[in-house]
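All protein chains of the complex are present and in place, except for one that has been dropped.
Chain naming follows the written order as A and B, and within any one chain the residues start at number 1.
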Amino acid sequence: MPNYILNTSRQMAKRHGREKRFKWYGRIAIFISIAFLIFMFSAIVFRGASAFQQTKISLDINFSEAIIDPTSSRDPEILKRANYKPVVLESLSNVIPGITDRRDRNRVYKLLSAGAVFDLGEQVASNPKLLGKSKSVWLLASSEVDLFMKGKIDSNISEDLRRLKDKDIEWIEILKSQGKIKKTFNTTLFGKGDSREPEMAGILGAAIGSFFSLLVCFLIAFPLGILTAVYLEEFAKKNFLTDFIEVNINNLAAVPSIVFGLLGLSIFLNFFNLPRSTPLVGGIVLALMTLPTIIIASRSILRSIPQSIRDAALGLGASKTQTTFHHVVPLAMPGMLTGTILGMARALGETAPLLMIGMVAFIVDIPKGVTDVATSLPVQIFLWADSPEKGFVERTSAAIIVLLVFLILMNLCAVYLRKRLERRW
Amino acid sequence: MIYETKTTHEEKGNVPSIMTANNVDVFYGKKQAICNVSLDIPENQITALIGPSGCGKSTFLRCFNRMNDTINICRVSGKIKFSGQDIYEPKVDVVALRSRIGMVFQKANPFPKSIFENVAYGPRIHGLAESKDELESIVVQSLKRAGLYDEVSDRLNEPGTSLSGGQQQRLCIARAIAVDPQVILMDEPCSALDPIATAIIEDLMETMKENYTIVIVTHSMQQAARVSQQTAFFHLGELVESGDTQAIFTNPIQERTQNYISGRIG
Partner (left out) sequence: MSLPTENWLRRKNRRNQIKELVIQGVLIASSFVAILTTIGIVASLVFEAFRFFDKIPLMEFLFSLEWSPQTAIRADQVGASGKFGVIPLLTGTLLISFIAMLVATPLGLLSAIYLAEFAKAKTRDAVKPLLELLAGIPTVVYGFFAALVVAPIIRATGSGVGFDISSESALAAGLVMGVMLIPFISSLSDDVINAVPQALRDASFGMGATHEETVTKVVVPAATPGIIGSLLLAISRAIGETMIVVMAAGLAANLTLNPFEAVTTMTVQIVTLLTGDQEFDSAKTLAAFAIALFLLVLTLGLNIIALHIVNKYKKKYA
C-alpha cells in the first residue's frame, strides 16, 4: 500500500504551508491597497460632508432710507455699495440684549460674514421697493460661527486658543434659542467663485474654468487624435517616418505632466503671446498631454476592426479614403469616443501643467469664455488646501468630492458607451 | 448513438496493472468529454491511447495525474487507482501524486532556465537531493537516461530553450525522469518532431519501459504499433476497444476500430 502519495509527510505539509502563507501575502497586499483607498475616501467625505451646508442668521432688517439712500437717488450702484452696517447692527442689538459699547458692537457684527452686507446690497439694488420697509432676511454667518454650528470648534479648550470667544458663543446660543440661526444647503459653494473668506468661497468659477479648458482640450485633441490614429493605422506605410512618429507618441505619453506646463509657458505664453491664466492655453496644454492617450486607444480600436470590412468596401470600388471614412471610422467611433472620454477624465484631474501657465491666480469672477482668466477644479483644491483658514479644510474636501463625482460620471459614461455600442464581430 | 460495450482483448501473460481506471466520466462544464471509461495500465509496459482528434485522449491521460484539477471547469468522476490507492480521494496529495506520475507534453516546454536547472527543478522542489553533488548526479543520470547527456554535457549552463525541438523534448523527458516517477504520461510527445528525432525518442521509450510505466497518446498508428504493448482506441469520449497492440491492429473486434486504423474515420 503506497501511502507516499497521501498528505501525511512533514515535507509536504511544509510545502503546502508555504503556499498558504504566500496566498495570504497576496490577500494582505490587496487588502492594504483597498483599505488605503477606503480610508482616503472616508477621510475626505468625513471632512467634506459638512461643507455642503452653511450657517445663516435671520435678522429683521429695517431698510431705512435715511441710512441707505439718503439722497433718494435709487441708483443701483449706490444701493449696492451703501453702508448697511448700521441697519444690520440695529437689528442685531434688537435680538441680542446688552450690546452697548463699540467693542461689543464690532464683535457681534463679526458673527456675520463680511459678505452679508453685499448680499443686502444686491437685494436692495434689485428690489428698491424694500427701502423704508422692514423685512426678515437670512444672512450668511461668518466662518467661525459656521464651524461652531457644525461642531468643529471645541468650546472646552482655553479661550485664548480659539478665535470664537465665550461671549460669541453666548450670543450664538441666544440666536439659537430664538431659532434665528440655522444650517441650510450651501448654495454659495456651488454658485460662487473663489473668495478669501471661506464662507463666501465657491467652486463654480473653478468648475467653469475646468469646463472651458476641457472644451478646448476636446476640440483639439479629439480630431487630431483620431486623424493621427487613422493615418498611422490605415494609411501610413511602414517606413522611417512612421516609426519616428510612433516613437514620438510613445515617449510623449511618458513625459511628466509638469513638462507640458513648461511647454505651454515658453511656447504659448512667451512666444505666441496667448493670454496668460486662461482656459484657452490650459486646454491646449491639456490637449497635447492627452493626445498620446487618445491616439494609442484609437489605434487599438482601429486594429480590432476586421479586415473583411475594408476588403468588402475596397472590393466595391471604394477608394482608400472612402473605405476608411465611410466604413472603418464610423465603426470605430464609439470606441474612440470612449478612449477620448477616459483621456479627458485624466485631463480634468491634472493640476501641475496648469500651475505653470498661471491658472493658479486668485480669481473671484466666473469666467465667461475661454479667454477669461480662470482656474480649474484641481487647482482650486490645491489653492484651498494651502489656505490657513480652518474653514477651507471642509471646502477643499467638498471640492474633491465634487471633482471625484465628475470623474466617476465621465468614467461611467465611457463604460456605458463601451457596453452600449460594443460590437461582436 | 447506441451505447456499445467495451471490448477487451485478453492480455497476454499476467502483467500486474499499476493503474486502473473504473467508470471514469469527465465533464468540461456541462459538456461531457469522457464517458464511462475503464482501463487498466499494466506495469512496465507502454500503453498507447489512439483515436481521432477531440475524442478525449488528452483529457483521459490528464486524469491519471490529476492535471485536470488545474482547469476550473473540469469535473472528474469514477475511480482511478494508483497501486490500489484511489487518487481522487481527499486525503491524497496531488503534489505528491504528480511526483510519482510524471508528464511529458505535446509541445516541448522547457523552463526559460539553463539545461541543468531544468532537470534540477523537480529534485529541488521535492527535496530529493541532500547535497549539491547528489543533485548533480541526479541531473546527469536523468540526462543520460533521456539519451541527451552526450549532446549537452559541455553546455549544461546554456538555456534549455536553445536546444533543438527534439532535444528539448528529451530534456523534458529527462526533467520528468529526474523526480523518479513510476509512471510517465506522454501526450503526443513526437507530434512536433521530425522522423529522426521521433525515432530517437521511440528508442528511448523502449529502454525506459524497464524502469517506468509509460502511457502515450499518439496520432500515429505506426508509432502506437511500433512502441506499445497495449493499445486503447477512443472515439467521441468513449473507449471503444482496448487490449494487446498486435491484436488491435491486426484483428480489431469493433468495426469503428477497423475503420479508424484503415483510415476511414479520424
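As a working rule, contacts are C-beta pairs under 8 Å (C-beta built on N, C-alpha and C of every residue); 3 or more make two chains touch, one makes a residue touch a chain.
Remember, predicted model here, so these are calculated numbers, not experimental data.
**Q** Over the full complex, note down every shown chain the hidden chain is touching.
**A** A, B
**Q** Would you mind spotting which of B:105, B:149 or B:249 touches the chain that isn't drawn?
**A** Missing-chain contact among the listed residues: B:105.
**Q** Hey, which of A:49, A:67, A:219 or A:252 is the one touching the hidden chain?
**A** Checking the options A:49, A:67, A:219 or A:252, the one contacting the hidden chain is A:252.
**Q** Touching the hidden chain in the complete assembly: which of A:23, A:167, A:196 or A:368 does that?
**A** A:23
**Q** Which subunit A residues would touch the chain omitted from the figure, given the whole complex?
**A** Subunit A touches the chain not shown through residues 15-16, 18-19, 22-23, 25-30, 32-34, 36-37, 40, 43-44, 47, 223-224, 227-228, 230-232, 235-236, 244-245, 248-252, 254-260, 262-263, 265-267, 270, 288, 291-292, 295, 319-321, 325, 345-346, 348-352, 355-356, 358, 360, 378-379, 381-382, 385-386, 393, 396-397, 400, 403-404, 407, 411.
**Q** If the hidden chain were put back, which residues of subunit B would touch it?
**A** 65, 67, 70, 72, 95-100, 102-105, 107, 109-113, 121-122, 125-126, 172, 175-176, 179
Convention: only the chains that are shown with their structure count from here on.
**Q** How big is the gap, in whole Å, between where the Cα atoms of subunit A centre and where those of subunit B centre?
**A** Comparing mean C-alpha positions, subunit B is 64 Å from subunit A.
**Q** What part of subunit B is in contact with subunit A in the complex they form?
**A** That would be residues 82-85, 87, 91-93, 95-97, 100, 125-127 of subunit B.
**Q** Give the list of subunit A residues in touch with subunit B in this complex.
**A** That would be residues 1-7, 9, 11-12, 15-16 of subunit A.
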